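Apart from one protein chain that is not included, each protein chain of the complex appears where it belongs.
The letters A, B and C name the chains in turn, as written, and every chain counts its residues from 1.
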Amino acid sequence: MNSLIKEMQALAQELLASGEVKGVFGWTKGSRWYLTPPLFIQKAEDAIKLHYDEFAINNLTSLLLDYRNSDDKIAIFVKGCDSRGILRLIQDKQVNPEKVLVIGLPCPGMVDKEAVKDQRHVHDLPLLRKCQECRYPNPVLADRTLGDVQVTKEPGVPIGITAERAIQKGVGSKGKERYQEVKEIEALSADEKYAFWQKQHEKCLRCYACRNICPACNCRECIFESDKKGWVNKAATTTDNAFFGITRAMHVAGRCVDCGECERVCPAGIPIMKINRKIMQDIDELFGTYDAGTDLEEAGPLNHFKLDDPEEFL
Amino acid sequence: MSTVEDKKQTAQDWEPNIVGFACNWCTYAGADLAGLSRMQYPPNVKLIRVPCSGRTNPQFVLRAFQKGADAVLVAGCHPGDCHYSTGNYFTRRRYLLMQRLLEYMGIDPRRFQARWISGSEAPKFRDVVTQMSEEVKALGPNKKLREEL
Amino acid sequence: MKAFPKAKLQEVLKTLASKGTLYVPALVDETHRYYPYRADIQVSLEQNSAISPKEIFFPSTEKIYNFTAYGIDGDYEEILPDRTACVLFGVRSCDMQAILCMDDVFLTRGYIDEYYATRREGATIVALGCSKAGADCFCSSMGLNPVEHEGADAQLYDLGDYYGIQGRTEKGEKVVEALAVAGLLSESSAEVLVPEEFVLQVDSEGIAEKLQAMFEHSLWDQLWRKCINCGTCTYLCPTCHCFDISEKKKNQHCGVKIKCWDSCMFNEYAMMAGGHNPRPSKKEKVRQRFMHKLRYFPERYGKYQCTGCGRCIAKCPVNLEITDVINQVREAKVNG
């Protein structure tokens, strides 16, 4: 891992010093041992602040939206899941691929900092569930790669210098079980389902962290930002929250890149991915297997159609 | 949709409120024809004319439920007949997903339906509305996703 | 000191709940916040609540009046909350201090917010001294004593197996008396437990003064870079009091005016009709938030608007820590 960090720092240093890029998005060592938050640097001498480990969980790609109108070229470090976010932004024409330099990293598998028991002393933490279910541990798109990782559009096993550790920890071991939680909810009765989601929506604070961290939620002006038409407002009542939740889900339908950031950042602990995964599952069943943000050329399932799509409406 | 509001309903005389989003080119014309032909159908459906079934965005459906609809119908031209060539193909994909998502959220799929009804299919319009009305009547009033405050 | 055994907590709560609404920190549906006490609720006093108690006095959404509009005629009808007595049990020093911040905003400077005032006046606050510092806590750095707060009506102290209790105000004495009458109190001479050293510490002294010369400082050019402008920090903050007034129409004639939480992180927050936004980008928004907490509020009300509860640090999606901001301000070089 240390050699990988050295590689990252050296590359960022070189890119900034040569003027090839004007800024670099990466991670840095946080204030506690279990924190590796995002970092943006513009000076070559700041490259030593870069850090990477199993706490570098943030998907940085949505931060690129701050540069969507900029002519400056920006470099960004990505893990496998993050790289799909870049693809999302490029497909949505939010980011000009010429203006972004994607640096692919091998992923050791991220751990669950919620399981920290002693914030003073380092101890082992379990692998995040989303990493156990990971199907794209390697970047699907990158201009440069570090740590012997390889770019691959296909689902697969971890490649690169952290691969051994990742596989040992169980990255991707539960890829096939990723719809299990969805199935559990589907098995409930209508009223039980409704009660379950009401409870979740009741908790929603409408802070919009899920929206703002999401690389698929990239509208310049969100409909939830305007109450002028009287459709939406900030009232955090359960049904208004449900209105937000379902709308959000439909807006990212077929575009969600499965990075799980929305669920991670939710301060109320709403299992948002259980909604996103439901839609992914249905898309797979109805329109053929599709993983958003893996192939630049492939149109999203709601952006095209087939004449012989399932016909249930008659 | 405001007329849907605030009705004190009792079990006996309760009539469902169905909001129908009807494509201007097919279903709306079909409904018009049903009227012209003096066909009998339950007056429970309130039609909202949209340029194309593809114009009905998911929030329209949610808003209708919020405002007290007991069921929502999205209806447009048959696949292949869209005035704008392909609008209803997108509708089909979108609402196949939406229907499943709403079911996942605990909404009975009979409360949200999509149908293809052409301008000449007045009897079909009558049948769909009648059938839906009866189904919803059997289900009872929808209390889910209703707006608070 | 008068005290009751921790084992009798449920009886204590039942006694208090019989006098009126009792809010306790509890875990419901995996959410730790203040709920009205019920016998079957999972009360949790081990750590501070994830959602601050501000929502009891300042709910995230509340109706303020009904309006009607028939043609050119219209009318307004006030909706005030009930003026009922309630007890807040287990409020930590940080949240107690936050309530004092809210009091400053809502109850002084020429106008009283009737909605806040009505709820606040009926409340008795029973504070709970901390014996353990949370992972993201830094109240001691903000000048607070985690063990007690003089603003509370009554104070609980952690005595190990017992909770010591002291009334501070008339309202607080009533709580103590009610427990005494119920035969739950005894004398204890046990030592009050105090938290060991805080993991998070920061020197906040003089920050408000230093910030006066730092509005244009280059520090702000960097701080916002990782911020995603969500409202998590402001909505979890026990002192953030910004609200929006908007309306919900019931039908075309009538509706209800609502007051609901708002956040300086949102784009439409300061956007004027016509489209001018004095704080257009993330930089200005981030600066506004920290400036408000650490400079504007102290200038206006004489205290920091941060009480060190650490909720924003715990839940910030990008780990933008106010302690780090304070440190950076401390270290920043100011010209002239």
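Operating definition for what follows: a residue touches a chain if its C-beta (ideal position, glycine included) is under 8 Å from a C-beta of that chain, and two chains touch if they have at least 3 such contacts.
Definition applied: contacts and distances are computed from a predicted model.
Undergrad: The hidden chain: which UniProt name fits, "phosphoenolpyruvate--glycerone phosphotransferase", "Hydrogenase", "Spore coat protein" or "Na(+)/H(+) antiporter subunit B"?
TA: Per the UniProt record, the undisplayed chain of the complex is "Hydrogenase".
Undergrad: For the chain that is not shown, enumerate the shown chains it touches in the whole assembly.
TA: Checking the complete complex, the chain left out touches C.
Undergrad: Among C:E173, C:E284 or C:D324, which residue is in contact with the omitted chain in the full complex?
TA: C:E284
Undergrad: For a quick check of understanding: of C:D29, C:E46 or C:E114, which residue touches the chain that isn't displayed?
TA: Of these options, the touching residue for the absent chain is C:E114.
Undergrad: Considering the whole complex, which of C:K14, C:K210 or C:K249 touches the chain not shown?
TA: Touches the omitted chain: C:K249.
Undergrad: Going by the touch rule given at the top, which residues of subunit C touch the chain that is not shown?
TA: So the residues of subunit C touching the missing chain come out as 64-65, 67-69, 72-76, 78, 80, 105-115, 215, 241-247, 249, 252-255, 259, 262, 264, 269-274, 278-279, 284, 288, 291-292, 295-297, 299-300.
Here is the rule we use: only the chains that are shown with their structure count from here on.
Undergrad: Taking each chain's centre as the mean of its CA atoms, how far is subunit B from subunit C in angstrom?
TA: Centre-to-centre distance between subunit B and subunit C: 46 Å.
Undergrad: If you average the Cα atoms of subunit A and of subunit B to get two centres, how far apart are those centres in Å?
TA: From the centre of subunit A to the centre of subunit B is 36 Å.
Undergrad: Starting from the mean Cα coordinates of subunit A and subunit C, work out the distance between those two points in Å.
TA: Result: the chain centres lie 31 Å from each other.
Undergrad: If you look at subunit C, which of its residues touch at least two other chains?
TA: Subunit C, residues with two or more chain partners: 61, 248, 258.
Undergrad: If you look at subunit B, which of its residues touch at least two other chains?
TA: Residues 147, 149.
Undergrad: Under the definition above, what is the set of subunit A residues touching subunit C in their complex?
TA: The touching residues are 30-32, 35, 37-40, 58, 62-63, 66, 116, 119-120, 199-200, 202-203, 205-209, 211-213, 221, 225-227, 230, 233-237, 261, 264-265, 267-269.
Undergrad: Okay, in this complex, where on subunit B does subunit A touch?
TA: 58-59, 62-63, 66, 79-80, 86, 89-90, 92-108, 113-116, 144-149
Undergrad: Which part of subunit B faces subunit C closely enough to touch in the complex?
TA: Residues in contact with subunit C: 2-3, 5-6, 147, 149.
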